[in-house]
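Take this structure first; my questions come after.
Missing here is one protein chain; the remaining ones are kept as they sit in the complex.
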Amino acid sequence: MCRWLAYSGSPILLEELLYKPEHSLIDQSMHAKLGVGTTNGDGFGVGWYTPGGRPEPTLFRGIGPAWGDDNLRELARSVESGLFLAHIRASTGTAVQQSNCHPFRYGRWLWLHNGRIRGYQELKRSLVMAVDPDLYPHIGGSTDSELMFYLALTFGLEREPVGAVERMVAWIEDAGRHNGIEYPMQMTVATTDGERLWAFRYSSEHSSRSLYCSTAIETLRLMYPDNPALQTVSAQTRIVVSEPIGTLVGAWQPVAESSYELVRPGVDVTGPFRPELPATADPERGAQLVAGQVTEL
Amino acid sequence: MCRWLAYSGSPILLEELLYKPEHSLIDQSMHAKLGVGTTNGDGFGVGWYTPGGRPEPTLFRGIGPAWGDDNLRELARSVESGLFLAHIRASTGTAVQQSNCHPFRYGRWLWLHNGRIRGYQELKRSLVMAVDPDLYPHIGGSTDSELMFYLALTFGLEREPVGAVERMVAWIEDAGRHNGIEYPMQMTVATTDGERLWAFRYSSEHSSRSLYCSTAIETLRLMYPDNPALQTVSAQTRIVVSEPIGTLVGAWQPVAESSYELVRPGVDVTGPFRPELPATADPERGAQLVAGQVTEL
Amino acid sequence: MCRWLAYSGSPILLEELLYKPEHSLIDQSMHAKLGVGTTNGDGFGVGWYTPGGRPEPTLFRGIGPAWGDDNLRELARSVESGLFLAHIRASTGTAVQQSNCHPFRYGRWLWLHNGRIRGYQELKRSLVMAVDPDLYPHIGGSTDSELMFYLALTFGLEREPVGAVERMVAWIEDAGRHNGIEYPMQMTVATTDGERLWAFRYSSEHSSRSLYCSTAIETLRLMYPDNPALQTVSAQTRIVVSEPIGTLVGAWQPVAESSYELVRPGVDVTGPFRPELPATADPERGAQLVAGQVTEL
Partner (left out) sequence: MCRWLAYSGSPILLEELLYKPEHSLIDQSMHAKLGVGTTNGDGFGVGWYTPGGRPEPTLFRGIGPAWGDDNLRELARSVESGLFLAHIRASTGTAVQQSNCHPFRYGRWLWLHNGRIRGYQELKRSLVMAVDPDLYPHIGGSTDSELMFYLALTFGLEREPVGAVERMVAWIEDAGRHNGIEYPMQMTVATTDGERLWAFRYSSEHSSRSLYCSTAIETLRLMYPDNPALQTVSAQTRIVVSEPIGTLVGAWQPVAESSYELVRPGVDVTGPFRPELPATADPERGAQLVAGQVTEL
């Protein structure tokens, strides 16, 4: 069902995380351990912010398996970034095409997702109609994941990220339950505005896909006083992953069920994730109404 | 802006029309003469009905240029069909991906298009919302061309093909003009249910892309009594093309501005094409849809 | 390391074997059981002979995973053949590109391979130089598998198939051992001239990849007198596979270590596979000499 990785910290070559570690993300494209399937060969993508460069992230996405992509390997050797997201895809039914590869981008924002909306084909039209009409033309592909992104943007992602994702999920759960789908949402999500990084772990049935966050560097330094890599990396460095990479015991902490992590300069934040419908939500919905709700948020 | 070809007649190998003639469709992928540009390299597609096979057509579509596709060349040498559509694409802005390659298919129907909806990005959302909700999940790509197909299906393509296409065009023109777009529609279209073949030539400004239909075989036989190929092909055989292929003088007749051609067993039909908005009370269209449309209008 | 399937018998739709059976070949592209790895996602190919069509087989090959290829699924639904080869690839190092996808074709011949030449990079140049200079320009890709094909053609595949493959293997083993490679060859191979089908199972260390041949239809009819499918299929029908498909107990017989099977109209043949160097082989080799040897064969 996809694997992903989000990095925030001292600028590093992408290959340091995508290729070099044991059980790296690229290795997981063929040999995932904790996913629904072992193979994530339906495309891939990386989005990164360039230190000192333009504020918008750069995207590189491909439709073949990550394990065999020569261009990805090349770029990973020469692109350095202090904030990047990477994703390997296992399609849950939508087409294998570049516009369906994660991460998705809107302005300075990136978004990626592991999981699915159950009953997506039935729910899709009403969910699409709830997207802000001004955002609608930016939808480029056909996945549930990208639609979640545009719903979150509709519900205020840029102003109030955690609340917007909570409203997005509540909206989808509400739509699902109106259509007899008990547990519509299964997700781990990473999103960033180029400065802060949010990771979410949630599912309607409270049995969410795995998600791990790297242990605080200070703690790791205490655990491994002789490991030189841990001395040079900045204390702010954090990695969030679908499943652990590398072999360092104690390096990974599971993200709690129904919670989020915020990684940013300064102190990280962890909190509960509680889907909540927008205050003025009308069960009959309709895009105009949604637009109005967004204005009020 | 795309070139296309539609064939109905005695079963032939696809290569007889796609590759062998001088200025064949594949040649037009690099050297079109009558189009907006000379290059049609943003993907291609062929849809064909198999004599004695299943009633649904088979699709073969690719995202690279047709001129270099080894698989297309291979198939053209071995696939025989008495009814097929072929298309080479020049994107007018939407992504180069397989789900955007023509022809599009719904059940036994195929559809392809040359031209564009002007102001598509502004109009898209309201047009998508006019598609019958039961048909909506079948939309696979992001093009104006495919959306026209699903609007035509919404307006009764399967029951009353010419009228449905007229309603689809009127609907788009109406939406366009509400958005300040004077001439929203530019199109040549071919569609078929596996037995009959319709070709349309129309634009809001009555200055439509070129379209040609092959001269009646009986006439060609009189013109070229010594041409053996013309003696063996069935009298019913017809080819419709964006621009003429081959070198036989007199073999092609321009399709009149704002008209359609119906090719079928028996006598062909030619008629005027007059866009007309659906009567909003039409009970044959989906009730929800009509209600929604009326509300919106 | 690749999975493959070869079919000879009553004409059937390709999908009957590629998609419909439990653990079909396409399923094996993601979930192989008996291979070195479970994933065979580095391209695929099908080559088929068209009943009543031109004698050369048609090729359809792609560089993405077979499991997600819409065109393959389409073709499998409409292409009918009484003799075809299909292959899903797991690269052992050479590029993922169409010219490296099996089956390979020369004239009326098709060839596919599972396994590898160990030390291929070291041996490649001398092996390429041994290919008949007239055949050399037909080599399109960079794999060991295609090179084996052209060596077999050099050594007389068209005239004496089993002997030619034995000479090809002996030649490679000889080259390998001159380079300190004890067990250079690991292979299962299928090849056909459009009428007869040969399958080979061999490795230098006599521990070859799995290969199975379908049980004789007469035997299966006795075992399953109530199975209607077995009554309609011709008695000559045979399928050779890297690993069994379907669930019919007793339907598959392992091909013996170091042996070959010949499937043809009339009685099938099974025999030992014994690599043997060409009689006039000179250990110093050189293309001219090889050409001379070929003349003498």
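Going by the order they are written in, the chains are A, B and C; count residues from 1 in each one.
Following the convention adopted for this analysis, a contact is a pair of C-beta atoms (placed from the backbone, for glycine too) under 8 Å apart; a residue touches a chain by one contact, two chains touch by 3 or more.
Worth saying up front: this structure is predicted, and the values here are computed from it rather than measured.
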item: Chains shown that the absent chain touches, full complex; value: A, B, C
item: Hidden-chain contact residue, picked from the options C:97, C:236 or C:258; value: C:97
item: Candidate in contact with the missing chain, chosen from C:124, C:196, C:221 or C:274; value: C:124
item: Chain not shown, touching residues in subunit B; value: 30, 37-39, 41-42, 63-65, 67-68, 70, 91, 95-96
item: Footprint left on subunit C by the chain that the document does not show; value: 95, 97-99, 121-122, 124-125, 128-129, 133, 136-137, 140-142, 287
item: Missing-partner contacts on subunit A, residue numbers; value: 50, 53-54, 58-62, 70-71, 74-75, 77-78, 98
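We adopt the following convention: only the chains that are shown with their structure count from here on.
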item: Rigid-body rotation angle, subunit B and subunit A, from Cα fit (steps of 5°); value: 180
item: CA centroid of subunit A to CA centroid of subunit B, Å; value: 40
item: Between subunit A and subunit C, centroid-to-centroid distance (C-alpha), Å; value: 43
item: Numbers and ranges of subunit A residues touching at least 2 other chains; value: 95
